[in-house]
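Excerpt of the complex: some chains, original placement.
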Amino acid sequence: ETGTPEQKLQKRIADLHQPRMTTEEGNLVFLTSSAQNIEFRTGSLGKIKLNDDDLGECLHQIQRNKDDIIDLKRNTTGLPQNILSQVHQLNSKLVDL
Amino acid sequence: AYKLWVPNTSFDTASNWNQNRTPCAGDAVQFPADKMVSVLVRDSHAISDMLLPLDGELVLASGAALSAAGGDSDPACNPGAPLLFRNPDRFSWLDPHLWSSGTQAPGLFSVDAERVPCSYDDVLFPRDGSFRVALGPGPNPVHVRSVSAVGQTFSRDEDLTAFLASREGRLRFHGSGALRVGSQACTDASGCVCGNAEMLPWICASLLQPLGGRCPQAACQDPLLPQGQCCDLCGAIVSLTHDPTFDLERYRARLLDLFLKQPQYQGLQVAVSKVLRDAHTEIQVVLVETEHATGAAGQLGHALLQDAVAQGSVLGIVSATLRQSGKPMTADS
């Protein structure tokens, strides 16, 4: 190996900032620092699985949940408010009778 | 007795790479696509690209790391062509170069057939290293007493068979040959026949492969070919017949202490073992002159004959015969 001690140190520091796969006490650790990413990419038919879970499926479910929540919000906001006021109007009409 | 498997398939072993160096920062590396292998990684490596085998594993030892190569790679490193991981299938069980029998006293050696595990041997694969072994070729199963690998010791055939069929086993053992365990340890003080005689052609083929399959020419006239040895050699062979009181280890120690320590025998190498010759067992003592032929092997052979006559009843030796190779060849003959 060549280079001054300073260059080597610089290099080592630079290396430490690179994204990496490493082990710590038997754990498998994927590390990023600074602005670099770690990416996992399959082909179009490949899946990413976390233990028994298909990540693609999970991500779809997150999106479906999000969409359902938007629908629910649309259905529930306004509607009960409206009903409440109608019921109140009925009540006052009955009192007026 | 035991035999230890020497070569490994570690990422950090220079000889496993086609340029005889481990990957340096910025290297592109490739594993053969179709070769199953388990590879241990101990150090940190920054790599620009790595093609993995279709079936295999990289095992990360504590503190090991694989990282993306940084913008500036090591200036001492000169990444040109990709660094190729050598074919992990190249290591044969039958190759005598690839086994060690631990500490062998200086001056002693084993004939080629006995450098490979004998039927009574315990076979050890490095516990904290990755390895791959080709079983076969050859028509007969290999028999040994036990096999220790990946932290387990297999001494029953059914356990070994299950291991060999498992993924862990298939990553480490391959080839057409069969491996069996459960044979007896050698409990006969006079020694046991190794049992590799039928394998000798394949053992010699592995041994001589780096030499193009041919033995180097022996540097003497009428060279000798001991039982279990692949190539002719120059020196002497003492053959002993014995009674049940003969003790092989004691005789080896006697050879070392009484004879090989004498100055005139310093350049000699001696192999002592029980071999099968013409359907009878005998003790074969091979005396080899390692450097220049001085005639020391013949002198020691005669000394051993005299010793057998004088001390035969104490040592359990019934008879002794001596064969010697002929005159050394001169450089220009």
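Letters A and B mark the chains in the order given here, with residues in each chain numbered from 1 onward.
As a convention for this text, a residue touches a chain if its C-beta (ideal position, glycine included) is under 8 Å from a C-beta of that chain, and two chains touch if they have at least 3 such contacts.
Given the structure is predicted, the values throughout are model-derived calculations rather than measurements.
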Hey, what stoichiometry does the whole file give for these chains?
A x3, B x1
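Methods note: only the chains that are shown with their structure count from here on.
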Using mean CA coordinates as chain centres, what's the chain A-chain B distance in Å?
56
Where on chain A does chain B make contact in their complex?
1-3, 7, 11, 14-15, 17-26, 28, 36
Which positions of chain B touch chain A when the two form their complex?
25, 44, 46, 60-72, 74-76
